[in-house]
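Note that this complex is displayed minus one protein chain, with the remaining chains in position.
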Amino acid sequence: MKKTSLFSYFALPVALVLSLMAPESAMAAGVSHELFTVNNTWMLVATFLVFIMHLGFAALESGLTRSKNTTNILFKNTAIVAIGLLTYALCGFNLMYPGDFNGWIGFAGLGLSLPAGDAGLIGYADGNYTYYTDFIFQAMFAATAATIVSGAVAERVKLSSFLVFSTVFVAIVYPIVGSWKWGGGWLDKMGFYDFAGSTLVHGVGGWGALACVIVLGPRLGKYENGQIRPILGHSMPLATVGVFLLWLGWFGFNGGSVLSADPGAVSLVFVTTSLAAAAGVIASMVTSWAVQKKPDLSMILNGSLAGLVGITAGSDTVSVTASIIIGLIAGVIVVFSVMFFDKMKIDDPVGALSVHLVCGIWGTLAVGIFSTNPDHKLWVQLVGVIAYGATSFAAAFAIFLALKGTMGVRVSEQEEMEGLDMHEHGIAAYNGFQTTNQ
Amino acid sequence: MKKTSLFSYFALPVALVLSLMAPESAMAAGVSHELFTVNNTWMLVATFLVFIMHLGFAALESGLTRSKNTTNILFKNTAIVAIGLLTYALCGFNLMYPGDFNGWIGFAGLGLSLPAGDAGLIGYADGNYTYYTDFIFQAMFAATAATIVSGAVAERVKLSSFLVFSTVFVAIVYPIVGSWKWGGGWLDKMGFYDFAGSTLVHGVGGWGALACVIVLGPRLGKYENGQIRPILGHSMPLATVGVFLLWLGWFGFNGGSVLSADPGAVSLVFVTTSLAAAAGVIASMVTSWAVQKKPDLSMILNGSLAGLVGITAGSDTVSVTASIIIGLIAGVIVVFSVMFFDKMKIDDPVGALSVHLVCGIWGTLAVGIFSTNPDHKLWVQLVGVIAYGATSFAAAFAIFLALKGTMGVRVSEQEEMEGLDMHEHGIAAYNGFQTTNQ
Amino acid sequence: MKKTSLFSYFALPVALVLSLMAPESAMAAGVSHELFTVNNTWMLVATFLVFIMHLGFAALESGLTRSKNTTNILFKNTAIVAIGLLTYALCGFNLMYPGDFNGWIGFAGLGLSLPAGDAGLIGYADGNYTYYTDFIFQAMFAATAATIVSGAVAERVKLSSFLVFSTVFVAIVYPIVGSWKWGGGWLDKMGFYDFAGSTLVHGVGGWGALACVIVLGPRLGKYENGQIRPILGHSMPLATVGVFLLWLGWFGFNGGSVLSADPGAVSLVFVTTSLAAAAGVIASMVTSWAVQKKPDLSMILNGSLAGLVGITAGSDTVSVTASIIIGLIAGVIVVFSVMFFDKMKIDDPVGALSVHLVCGIWGTLAVGIFSTNPDHKLWVQLVGVIAYGATSFAAAFAIFLALKGTMGVRVSEQEEMEGLDMHEHGIAAYNGFQTTNQ
Amino acid sequence: MKKVEAIIKPFKLEEVKKALSEIGIVGMTISEVKGFGRQKGHKEHYRGAEYAIEFVPKIKLEIAVSDGDAEKVVEALLTSAKTGSIGDGKIFVTSLTEVVRIRTGEMGESAL
Amino acid sequence: MKKVEAIIKPFKLEEVKKALSEIGIVGMTISEVKGFGRQKGHKEHYRGAEYAIEFVPKIKLEIAVSDGDAEKVVEALLTSAKTGSIGDGKIFVTSLTEVVRIRTGEMGESAL
Partner (left out) sequence: MKKVEAIIKPFKLEEVKKALSEIGIVGMTISEVKGFGRQKGHKEHYRGAEYAIEFVPKIKLEIAVSDGDAEKVVEALLTSAKTGSIGDGKIFVTSLTEVVRIRTGEMGESAL
């Protein structure tokens, strides 16, 4: 049971009845102010950890692309955080957690509103966190879904169109499909399980990315005469900084998804998360060493993220050994997946599809295989994967196609060749040449 | 009520009388060891978050300046943290929180001294944190004021003079003016409100920066024949890393200024802080897109900081909607302010004046406009702004002028043209040329 | 008393007897769920702080070396985290904390196993943290020892051999010698004190590094015709980012070594840690300014780390004044030590020997000099230093010599001259040249 | 022997290299340069102030060839580097007094 | 036609460019180079050991001009690039056999 029942009722006048509906967590009345405070503190720590993932994405994506597009990528990633937070305040939060609803779509109204009475404090979520903590933690999550798309469409997407796409995707698509599970909707009722968002965040972002990449087409020169021409990332240090920050943020992403500071659960999640990431590194190292004959840094960076995405859905519900297996498999998958998408001429500069989409699916299904909870069924997980895939892909495809027909989604050939930095922003990312202002 | 009454008495022999003076926080006797522990833990988390802001400043300032001065900037920022911490231990802390004093200037003695009895632990601050936590959290704050100056004087200031200036500024000026409000001095008595330091930290640093920049003059070649010649920052990735780390640190800067882990207050501060930053990004994006015709990355980076500085004074006392408005206005202000200072031929390489001084003023006044607390009056806020401005500016001006007359404050023309890195430090920031050691 | 008695018994069926053995901490039965939760939360925060040190090492080491070897360094540092975590799960944890053992070597079995009963939760460590927290916090420590070696052997070591070395070192050597003190072994019984690992982590890593560097020899061209030819680090920003992140991580490294959120102890550790680092900066600045005539950024970066390593052994048990003295001395030592190793033709590209080994020794001895606890004796500290030195050095020397005789430990001359990045990994760290994919 | 130097647009390099390979050129040396010319750099804004980007990134190729091949090389360059818009670049031809292959000490055309 | 190459101090570029514009030069190509010469790099310390900075950053300009303009260009360079202290740099003049404008295929002086 995750973000569900805690949220469904906050619009009710008497929030204290909440305590009667959530038997497996402590009674609101039964949670001391002390425990409430530590729970809330941990959730805020998790919040700033998820925040720093945005810097992780910005660094990773710019590191794995060319320097002539770096300003553009940094700009997008900065803007997306802002867009994500503001739209989530405006409507996303209340779309994702609409309270009592038909299970498919509901809306609790524009803006934020602190529930009356002490429901805004200790009574809000059984003493696990305040209303504001709930909002800000969820808001940080929301923006990550759009950021995933950013990496896949890098180096050719038109800035304005991308900003419009992100706004719609994060303000409407992400929260509506999110409500199906975390808002207590139909998939939640069916028993689908996705602890921290292998599918709800990474899958949704990944499907969106796939749709956009298909509409957009590959970068100029990537596939020529039937051959794949690798386009090298311009800065491995930047990419590495990005991955470590993402891993750091994942302690909050997964650890915060416990939705309290419960010592047993949070510490287990730290262990499974870390070991899956480590296993992803080792497996991708061995795989890339075997397949490419040399150990590819960019692959082990992807490998650690693959392990992290893989463990996200089940990090609280699988054994330590299972977490290692999940990570190992994710690390193997990601290498072949990167090669597969390239063979399909689906151009994804940073490996976002392989990491977030493919390993997001793997992680979600892995719950059905490895969960220690017998209620988790593989077929239900599969239903969830398909439902999210179909909807997110279709929605993103439709939005992006509409943008293509109106504003256009791709920069001009000249702009792409000369770099988006000078054309979209008028400023290069690196201005080290001695001649510029001596 | 902020850092005031908690500190005013710690030199008293019987610290437990404290509990009688602070009715709105829990009685010291009434705070459990558990709550004390979580409060203190949060304050330490906030401490390390503020610490990382120093890396944020170092990265932002070096990113927005030329590569020939990068080593110098990194050096200054590393040294300032050290200077800030050590001088705060030596005298700053006891100047800023002198206990009972005349409201203008007081001094509780050199060095740190753990109050006797359990006043050093749970009894020290009503169970909100220990004496050592208090010191280290405040010490991290102190150094930021000097760092703000560092950015504005970059690329031409003499290293030794700057280090002397910083030492005096952070050891004496910052804590004395700080005592007027946070130490319980005359402005505190008057009802002036500055939650986390829009004026006490950012304003003081900003006024100091303005004084130094005026004494120092612009960089060679910045203003020629009545024209502004932009000097491009050498690394946008570095600047972006800096801004994200600053934003991250702000969760501790503002969140820690609650001075306890109080769930309602800290989570509200997280929300207002984040949304103001996000609003700052969006507003500066729109403004720079409209004014400059292209969306300027350096402007939205400044924009997020503008929002953060703007919300700093009132982040616990304004509504969520107000926080967005404050951020939006800050984001607009910062763009025009950058242009204004350039027109005035006041050369500020990183926008420190616009971000910290101008938006610091705006944030302080915004409390008078948007605060939900009727005790906060706009005119009192204005008095505070003027008092801090006059004093900090005058003090910085005097110190820097004295240095100019003695050690000199500016590097030679040749040094400025060839770069401070080789002349002051004998080492370039980047040594990638193949010829240096093959 | 540190990690000792808490661990010695976790294999016992009735873990609750634990509470009887640890009189100086609260009774397990006596620790409330609230305090347990905050303790555990702090330990998890400390865990992610130690994690980020790995990024710190990666950045520092690649910043202080040449760009042609950067991919290689980033690769090694990413792989080591993974190796460290996985081997610690496999055998390291149970070698280091074997429970009741002969004091020299013991093994509690392969893999992790949650102790039965509530021993895995509140009863596991007197309510200070859970079993999983214990493991993951210790596992993050383990990997740092191997990373220290990485910096010293940079730019010439063969990747595969280094990975094998690290695996053996971190899986077997580090935990076995670690058990002598933290596992409750003979040095613990003798009264040796090393709070957070000046010797157990930094010393062990440093001695290992010394052994490897001696076997490996200096980089080509470092010492020619009896002269030292400095090889400049390629990126000062990267190095600076690394040092700030290490300092950040140290709040968890030392702060987490309190092994609970105890407000007095953790906040004292924050103060001593910060002031020692600051003092290290100032002392190394003054020393390098005096000796080299110019203030060397790379030296003050090493200086802050020197202060941090120096305070690690005694950060909970020395006075604030002592912490400053320890840091100042460390800052002086590190400058001369760097010069000394160079004179000895022991080539250490990043100063790892001076920072971790030399200041690790200094910090361990400093406990004997400055500790407020009369039980800490200088001669016992010296015994510890010698015991750890002899064993770690000998073990590393033997392993690395064996590798030299079999796989070889050094890349070919050509590879070293042209850079490890292209030869070991087939990818340069920076691909900014316009010609690569336009 | 001649040295043909060409200043071209960076994204044309791949094509130029191919064209040269096709006419049998097996060696060349390239470098990053910045060009100033009719292709006036655009005006941009940075932090609110206007600046002209006067120097545009270019690639410089240097190709040593026998006298006979020089014309062929120039022609190959002309067709492969051309986009037709301002800033396509220049070709400069100079005479080489001597060419030596360092590895073998060969001189003259056999060193090419 | 002639190619004038000048090695100058980086911070002089702006001034040199202006001087050249004034005498009607509309095209040039510049690159980053490092110079070794009488302006012996200073001795510096890095991590306690001394090292000599022998290679000093310089800018290289290449300007193709008609034979008649060469002297004017050299003169403009001489006055604008000069500081009077060691390391001001050198000017080299070579003969160009041919110049071609890639965009139009124009040859000779009209290609300049």
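Annotations for the structure displayed:
As written, the chain order gives the labels A, B, C, D and E, with residue 1 at the start of each chain.
Everything below uses one rule, namely that a residue touches a chain if its C-beta (ideal position, glycine included) is under 8 Å from a C-beta of that chain, and two chains touch if they have at least 3 such contacts.
Bear in mind that the values here come from a model prediction, so they are computed numbers and not experimental data.
Listed by residue number, the positions of chain E touching the unshown chain are 2, 6-8, 31-38, 54-55, 58, 60, 74, 77-78, 81-95. In the full complex, chain A touches the omitted chain through residues 228-230, 232, 288, 291-294, 296, 298-299, 335, 338-339, 342, 351.
Interface with the hidden chain, as seen from chain C, comprises residues 221, 417-418, 422, 426-427, 433, 435-436.
One rule holds for everything that comes next: only the chains that are shown with their structure count from here on.
Using CA-based centroids throughout, the chain positioned farthest away from chain B is D.
Counting the residue numbers used at the interface between chain B and chain C, under half appear in both copies, so the two copies meet with largely different residues. Separating the centre of chain C from that of chain D, both taken as means of CA atoms, is a distance of 52 Å.
For chain C, residues touching at least two other chains, in rising order: 32, 34, 38, 41, 45, 229, 232, 235, 241, 292, 294, 296, 298, 430, 438. Residues of chain E in contact with two or more other chains: 11, 14, 30, 32, 44-46.
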